[in-house]
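All protein chains but one are shown in place.
Chain nomenclature is as follows: A, B and C, assigned in order of appearance, with residue numbering initiated at 1 for each chain independently.
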Amino acid sequence: MLITCPYCGARDAHEFTYLGDAELIDRPDPAGPEAEAAFHAHVYLRDNPAGPHRELWYHGSGCRQWLTVTRDTRTHAIASVVAAARPEVAR
Amino acid sequence: MAKAHFLEGIDPSTPLAAGRWGAATATAGVTMRRLGGLSIASIVSAKGAAPAVIAAIEAAHGLAIVDRPEVCAGTGLCCVGTGPGKWLAVAPRDDGEAFADGLAAAVGAAASVNDQSDGFVIFELAGARIRAALAKCLSIDLDPPAFVPGSAAATLLALVGVTLWQIDEAPVYHLCVGRSLTEAATRALAAAGAEYGFELTLD
Amino acid sequence: MRYSLLNVVVNGLTGNRFAKPAWRDPAPKPAYDVIIVGGGGHGLATAYYLAKVHGIRNVAVLEKGYIGSGNAGRNTTIIRSNYLLPGNEPFYEWSMKLWEGLEQDLNYNVMVSQRGIVNLYHSDAQRDAYARRGNAMRLAGVDAELLDRATLKAMIPFLDYDNARFPIHGGLMQRRAGTARHDAVVWGYARAADALGVDIIQNCEVTGFSRAADGRVTGVETTRGAIAGGKIGLAVAGSTSRLGKMLGLRLPIESVPLQAFVSEGLKPLIPGVITFGMGHFYISQSDKGGLVFGGDIDAYNSYAQRGNLPVVEDVCEGGMALMPMIGRLRMLRQWAGLCDMTMDGSPIIDTGPYPGLYLNTGWNYGGFKATPASGWCFAHTIATDAPHAFNAEMRLDRFRTGRLIDEKGAGATPVLH
Partner (left out) sequence: MSRLAQGGLIDRAKPLQFTFDGKRYSGFAGDTLASALIANDVRLVARSFKYHRPRGIVTAGSEEPNALVELRDGARREPNSRATTAELYDGLTAESQNRWPSLAFDAMAVNQLFAPFFGAAFYYKTFMWPKAAWEKLYEPMIRRAAGLGRASELPDPDHYDKVQAHCDLLVIGAGPAGLAAALTAGRAGARVILVDEDFRLGGRLNTENVEIDGSAGLDFVAATEAELRALPNLRVLTRTTAFGVYDDTYAALERVADHLAEPAPYQPRQRLWRINARRAVLAAGALDRPIVFGGNDRPGVMLAAAMETYVSRFAAAPASRLAVFANNDAAWGSAFAAHDAGVTVSALIDTRADVSPVLAAKAKARGLRVVLGGRICDAHGKALTAIDIVAGGRTERLAVDGLAMSGGFSPNLQLTCHHNGKPVWNDDIAAFVPGTPPPGMSVAGAANGSYDLGDCLREGAARAVGALADLGIAATALTVATATLNGTAVSAFWHVAEARTKAFVDFQNDVCASDIVLAEKEGFRSVEHLKRYTTLGMATDQGKLSNMPGLAIMAAITGKSIPETGTTVFRPPYTPVAIGALAGHHRGKDFRPTRLTPLHGWAREQGAVFIEAGPWLRAQYFPRGAEKTWDQAVNREVRAVREGVGLIDVSTFGKIDLRGRDVGAFLDRVYINTFSTLAVGKTRYGLMLREDGFVMDDGTTARLAPDRWVMTTTTANAAKVFQHLEFCAQVLWPELDVQLTSVSEQWAQVAIAGPRARDVLARVIDDPATIDNGAFPYMSAMETRVMGGVRARVFRLSFAGDLGFEIAVPARQGEALARALMQAGAEFDITPYGLETLGVMRIEKGHVTTNELNGQTTALDLGFGKMAKKGDFIGKVMAGRPGLVDPDRPRLAGFKPVDPNDRLRAGAHFIAVGAAATTENDLGWMTSTTWSPTFGHALGLGFVKGGTARIGERLRAVDPLRGGDVLVEVCNPVFFDPEGVRLRG
């Protein structure tokens, strides 16, 4: 499986580490009213869809960027790869 | 019985000795030479500060570097893109600390500079079969136009993280390996090059 | 038709003229007391024990393809009860006990073969962790032995003890562990459940659920029409999230591929089950002679039911590091299953989370060995609306309460379990 890293270009997936659903980007507000429920959902609950999935990969053996990859879990076809950092604050 | 592979007789904790290994070809198809006397520093830009770093390097060293996986070489300094806003700076001088301090002074708060002269070892890889040998250890495409003189890549060599860049058309490459893994990388290349005749030079 | 020596002889002499289907092929009835979704080992075992232990016989097992088409038909057949944590250990040991009597119980030779498992260790820290586990097993009345290198060498001489990158220091052994024939387990349970009146309905995919106003789940929609059910149990392994979505459920599960491999047939070579402690590799030999081996999961979400080459290479590297005699033996076929990996690596057998609904999921890469106990406990949970002591900790709310059953200590990253 090739992941086209925006910095490095197409690289074999074995250069990357997979973390899981890209919702892990959105860490809940620990001071929020339902923080415990929100963290429970954030840490544990997943859509786990059969279809397009936004997910986090770390290019640890390359440029060391965290990437958000949109990949179809039925076919492994990758629709997009972007830096995981929120664009407004990315480099 | 075929001759056992020479690596089988050498423990990975014993450095592979300089010299010819593998097939007794007239000339070694793959050569690996450890380069000494280099200063190496890592540059990691602050968020959004890559342009400032590029400008600072240009101002201080007259070298225009790019924020891409490429190597930009000037006199006395070359910078290899290793990640967004990240470079490995290499210079032919034997005072890594001062080199890094100089760079740090140049970039100021725009980047974090660390002396890595002892953290990495750089090898020069050449020989008529070097591409074939590298194809056994790397998964990236080294054929032009995918990879040409000036191209660089942070990638895996066998199971070792490395930075590789191409020097010329011959092709000659430079390979930068973490210090603790130089022996592992050497063995991987020796295994890959054995078929073509492998020559290791350590100075 | 009971299988017996006489029966085998008679069939042989009559050219199988009187052979009968192992299970009927009924059309779905409009309603059942219990509907089990998923005709894998767990679903079929659940139906069997519902009928046998709880006398609930108006049961349907709905399977979208053919029974055993899921992980039950694609696993590496290892059965063992060498678990560490009290939330797991008694459950898996109960499973082992059921395995030990399964042929007689089902009147089907599922080829339970207690040839033993050895988990190799390569460092003092690994030895200590195995000792903790082995002692936990012994406290639970389960057999476990810690073998030193010399004993191992006599028992399994062909491992690379000295030259390997990670020398072998010893192993934790469970002699009662071993393998069972995966397909036979599915067919044996199906045949026995069918004999007790359970309807096994293949090519019947559940595509939705019907719900009462109070939220109660009252039936399923399927590719063969709507079917009402008093109670509905999900035992769909890697597909739980897909069914959960139809119910608006989000679960602590990610589905990832696990690959397995079989070699060409060989004369007896590997005595029991062996697992490598410093690489992703484990192996056993099937009765047919194929080396059945596997290793790590492909670490990404997938429903493709196939894996990728890096894991194949990783597994074979582990194999060659451990037993360099297999270099010239050939991999014949590779395949993959969908593993429903949970956030703590342990399963869920629970009532709810809606009335009328029951969950059996989260078997990670290790639920084959659980098949009998899973069916047994799930049947109990469905019949009595409460978990049995064996599955008392395997509940969905443990992620909320923090009473996790994390054997590996890998935390909420399913691909690390």
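Of note:
One rule holds in what follows: a residue touches a chain if its C-beta (ideal position, glycine included) is under 8 Å from a C-beta of that chain, and two chains touch if they have at least 3 such contacts.
Because the structure is a prediction, the values reported are computed rather than measured.
Across the whole complex, the hidden chain's contacts among the shown chains comprise A, B, C. Interface residues of chain B facing the missing partner chain: 1-5, 7-8, 11-13, 22-24, 42, 44-47, 96-97, 109, 111-112, 114-120, 132, 135-136, 138-141, 143, 146, 158-160, 178-181, 183-185, 187-188, 191-192, 194-195.
Contact between chain A and the unshown chain involves residues 1-2, 10, 12-13, 17, 19, 25, 27-28, 30-31, 35-36, 39-40, 42-44, 56, 58, 60, 64-66, 75-77, 83-86, 89-90. Listed here are the chain C residues that touch the chain not shown: 3-5, 7-9, 11-13, 15-16, 19-25, 65-66, 68-69, 73, 86, 89-90, 103-104, 107-114, 122-123, 125, 127-136, 138-141, 144-146, 158, 160, 163-167, 181, 183-184, 187-188, 202, 263-269, 278-279, 285, 287-289, 304-306, 308-309, 312-313, 315-321, 324-335, 343, 398, 400-404, 406, 408-412.
Assume only the chains that are shown with their structure count from here on.
With centres set at the average Cα position, the gap from chain B to chain C is 48 Å. Chain A and chain B have Cα centroids lying 30 Å from one another.
Chain A contributes residues 7-12, 14-15, 60-65, 83, 89-91 to its touches with chain B in the complex. Per the touch definition, chain C reaches chain A in the complex via residues 241-242, 245, 250-255, 299-304, 308, 310, 343, 399-400, 412-415. Against chain C, the residues of chain A that register as touching in their complex are 1, 12-14, 17-21, 40-41, 43-50, 53, 55, 71, 73-76.
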